[in-house]
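Written out below as structure tokens is the structure these notes cover.
With one protein chain held back, the other chains of the complex are shown just where they sit.
Think of it as A, B and C in the order they're written, each chain with its own count starting at 1.
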């Protein structure tokens, strides 16, 4: 049964494979009147794009989005928005090896088990190529939340291997510090602790030379989110955010606030006291990561996702063929030695989609009795 | 917009508050012909029940389920199953304190912000009391997956505070070792490492005496799950399991397989090699926690959830009133000093719901072309 | 896959059979703050109730609703509302005949074909008994639309057999004229043309004496509905209203505005001209039945449903057994000789559910950009 849609009020549906003609997303439920052009999508697509720096995959994709519907005179009309991003660099190559052999850590065998056969070209639908559609939709969601309530989402890398960034206040991280180094050069690893960033780059280049890959952790902080988003039981904001991040390729863990650190804490040292900030209720600390009872508290929402090391490796790995013969496979080529730098815009997009969706859900239920349509 | 339903093919919808007349669940989409009686629900309800041991809440609830529909002659009919669990111990008390004051770490203020007012009796819909409906539905899901494909789910506590259990092979943990100590006494903390279990009990009793609470980690292992469950993009099995666990009260983190440990790993030491086990494809190790590309691999599914220390404390905590006055609150009474022992059946239930749902989804799509209905 | 839920923003989920313990509905997504008590549900339940007059089924059901959740201090809280209506008159009888024989016109064999077996007591889930849950939910929806935008729904019978009522202006029909005759007696057939009503009653009593049943047509008119409800493509308001009415037992046809009469019309005589009524845009006539492009126009919404004659007859009918033997069956007893009088509140309820749902959907999308939550 279908799993290519996400959201209930701001619904995105995607299609597309790594080496097919292109990737498409349909956004349904977007409010009318939001200014939108293809240019609005390009910044985030560029941040996700392969080939953007020396430490990521060197596949060449312009990722030029075409808006096919739902926008008129530069504004969203309220009807479904379709965006197409064609695949360009479908490099002609011999796929016979991955046709027959299961790549360790990949979904090849999962797809064969599930569907009976698979589009093996570059991983097909299981390739992270599909996230291009998410990032395009996320760019629309970001515009929505910025305009509706001043919501802002900033993602960044906080760990690569054993290099851990020192982040004092997630809510104070700027996009500029994530994207650019003090000398004006691109911050290719997207870690706002620039000293750690340098060490991360060194580590990534080291593992690449060793024909290996390395894991890490990204953090995403959403500020300006009003209190009250999220539903009481199953569709808690933390649950939908958790699903959103887990739906991204390579994510093995998600946490918010103190996360797994809560296990060793006592209630008396974990609870955040409520205090007044002028006439606003806030908490003195933010160990709860901006969500209480699964519903936004008005404090910054702080999430972390653990991303595994890239499974594709240029070195030989032990595996089996479709016919059950033992063999080895090396899947080198144009893979990212560390997924984290390009993971950041993907994670931001997913968080944006959830916030846009829950905003519309909140408005629908709680503004419904405020006077008539006419 | 509604958030009280979960699942797409095996759909549960719940209603009920802590101190209202009762909690209800409607299960829609259950296959016909599964033997089911109220007794089938009672074991898991007893494991979730307050008052079951000295280290949990002492609220007294018999939690006797009544099946209102969907079962005939002892078997499910294929139509929607409604189960009602009445609340009995709605202890008469003065709620004026929590009516006016926001309990730190609780959803009180979230609900006020969201809905404008709230049912403050015992937390209303935000109380973990609502999980009684999930556990009842989970018991039905467990029967389904056991009968359909031999699926078995075992949850247990692996950490309380700084006491960490030593678990060698999650797939080998038995329900008996989780529930019962070697001497036949109940394993009240539900940790299968019985030496650690004893230390956990000691720690829980200590924090309770200190008018405090303590966090921990639970692990859930599902065995017998066929390869192929989960959808390619948004509804990956890991995503729906992540949402399922994050939707439970007090969960601040979720991981599977090596989880956050992947951050410091290299690809060459993280990938699990495919090998043959007779004519079955398996992996040599299970760092991937039973899911690749978000789809089940046939290996045991191993998840962990971090559960925060109970927010309700008998000691005074700093907070504010609805009117914005600084004050203190102590919410002692019948609260669990550690949520983990009763969390185990809740987490099992949520995992069972996801597996039942994805099984039906898989069957619907992939068996659709195998001959006609007639 | 599940079919017991209806709506997307105002979602009702039902469970229950004719002769089980009771029927339940969970309403999820209701806005907070709407005054609601069990009494609010009783008027419509009484209008649907068997035994209310001499021309309907004589089954005795008090249909006393119990609100189990979602209401606090007399107001909806915004969380899911569960309502239970217990079955009382589960008359002890011998079901062996309908266990073995398929009643013509009924779903008996459909259920056997679908599920492999069925709850044959009184039709089980296929009995119109399930509509008690719809009517309870519809009463909540009616409160919502009345309070939110002054929406009002009036249903009535316009045809029984060859007796056709003369209705001049659907928008002017009052509930009083539908329920009560000029002499103060109950208008048992619910036709506001009281001369026709008398002839309908005579006809119904005649067919009952002849051990037969008779079909008819009901009309439902919704006034006060703002322009703009309904979605552009699949979820047009007319599509969701059509589904709503077709989902009721015994409905074989649905139309709105001129309906099937449009087939013989020319465009020049079918289009309704737009004119100004003060500063409101209205149409001179209402052949479009209040919906253009599937979206409400602000004019009264006028729908009709064709309801077949009751399939259960006290006279013998030809059929087969489960084992394929030719036989006859007579299913007399307490059945309605004409379904129309009790159909009216069921149809009103379904129309109310659709309007409440689309109102919330419209608010969610189009008020989303009107300033922040805070």
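We adopt the following convention: a contact is a pair of C-beta atoms (placed from the backbone, for glycine too) under 8 Å apart; a residue touches a chain by one contact, two chains touch by 3 or more.
Since we're looking at a predicted model, the values are computed, not measured.
Q: I'm checking contacts with the chain that's been left out. Which of C:214, C:301 or C:349 qualifies?
A: Only one of C:214, C:301 or C:349 touches the chain omitted from view, namely C:214.
Q: Identify the residue among C:50, C:192, C:257 or C:341 that touches the chain left out of the display.
A: C:257
Q: For the chain left out of this view, which of C:44, C:61 or C:272 touches it?
A: C:272
Q: Can you work out which residue in C:130, C:193 or C:348 touches the chain that's missing from view?
A: C:130
Q: Need a quick check: the contact residues on chain C for the chain that isn't drawn.
A: Chain C touches the missing chain through residues 1-6, 8-9, 14, 102, 104-107, 109-111, 113-116, 125-126, 130, 159-162, 207, 212-217, 226-236, 238-247, 249, 251-268, 270-276, 279, 281, 283-284, 288-289, 292-298, 306-313, 315, 317-320, 324, 326, 360-362, 364-366.
Q: If you put the missing chain back, which residues of chain A would it touch?
A: Looking at chain A, the ones touching the missing chain are residues 1-5, 8-9, 11, 13-17, 20-24, 26, 28-29, 32-33, 66-70, 72, 75, 77-82, 84, 114-119, 121, 124-125, 360, 364, 373.
Q: Tell me which stretches of chain B touch the chain missing from the display.
A: 1, 8-9, 29-34, 78-80, 144, 147-150, 226-229, 232-233, 298, 359-369, 372-374
Keep in mind that, in the parts below, only the chains that are shown with their structure count from here on.
Q: Find the two chains joined by the most C-beta pairs in contact, please.
A: Chain pair with the maximum contact count: A-B.
Q: Going by C-alpha centres, which chain would you call the most central?
A: That would be chain B.
Q: Using CA atom averages as chain centres, what separation in Å is found between chain A and chain C?
A: 45
Q: Of all the residues in chain B, which ones touch at least 2 other chains?
A: Counting only residues that touch two or more other chains, chain B contributes 1-5, 8-9, 14, 114-116, 125, 360, 364.
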